[in-house]
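The full complex has more chains than appear here; those shown keep their coordinates.
Going in written order, the chains are labelled A and B, and every chain counts its residues from 1.
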């Protein structure tokens, strides 16, 4: 079934767009959050997203085992994964092999029965960061985005709330 | 009348593109600068823009009260507002309620008689900034860009001097 990747910058309207796409499929939509409310800033962001999204979603928090979460929720309505860059960041912090996990996700996505809409971020369009860890992260994010875009049926790049079709 | 939003990165050719769009309307074009020449770097940038633009513009500096400047200059040629991100930065520094001001601008734009071309920046496509204030600014800029894009008749994203039509 459909695999849709929605990419863009911070506060570009990616999540809103992805919510609309996930809702457009039959069945109760499933929200798979990769975020954990570890600090006040993140808790506020999560609450803001939930308020906009409404209460008719099945909600699941999954910071690390995304393939498992997608497999277990397969067979129902559209799934929204928000977002891949946070998942990647969680993998790096947990010292998991992110490269292998991304490859496993890319492998699993086309086999799923229910649609999946994945949100990700473009983080490589600024100046090279001073911080070596930030450089590792932005390289990993770029590689991840390419890998998932390669297996996606549709890819959209959202700027100022407006989607551009990449695929 | 036409509301046109031109977005893009630093030195992407946004201003040049916006000047051409503003000039294309009948009447003497009006340049509304949100910049103030507070330091040498900014003074140089303002002088550079003015030199390219030519002297046939009505010029107005308005760092904060943009809706008022647009209302007072309404009824003549095309207006060019350069740029919204600097206006937002000015609002934040002045501790004004930026969210309310952006909503007022979005509300006012479609009611104006003369065309308006607004320049803004995409600032959310790099790595998450370490600095909390920079994170607040980039979130605010993203929200502002979405709000203005939503009411604009046309939106262009400029990369390497070349416009992509978003709307």
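In this section, contacts are C-beta pairs under 8 Å (C-beta built on N, C-alpha and C of every residue); 3 or more make two chains touch, one makes a residue touch a chain.
What you see is a predicted model; the values in this text were computed from it and never measured.
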item: Copy count of the single sequence across the entire complex, 2 present; value: 3
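Here is the rule we use: only the chains that are shown with their structure count from here on.
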item: Between chain A and chain B, centroid-to-centroid distance (C-alpha), Å; value: 31
item: In the complex, chain B residues that touch chain A; value: 5, 7, 9, 120, 122-128, 130, 135, 138-139, 141-143, 145-146, 148-150, 155, 157, 164, 166-167
item: Residue ranges of chain A in contact with chain B within the complex; value: 8-13, 41, 122-127, 129, 131, 134, 137-138, 159-162, 164
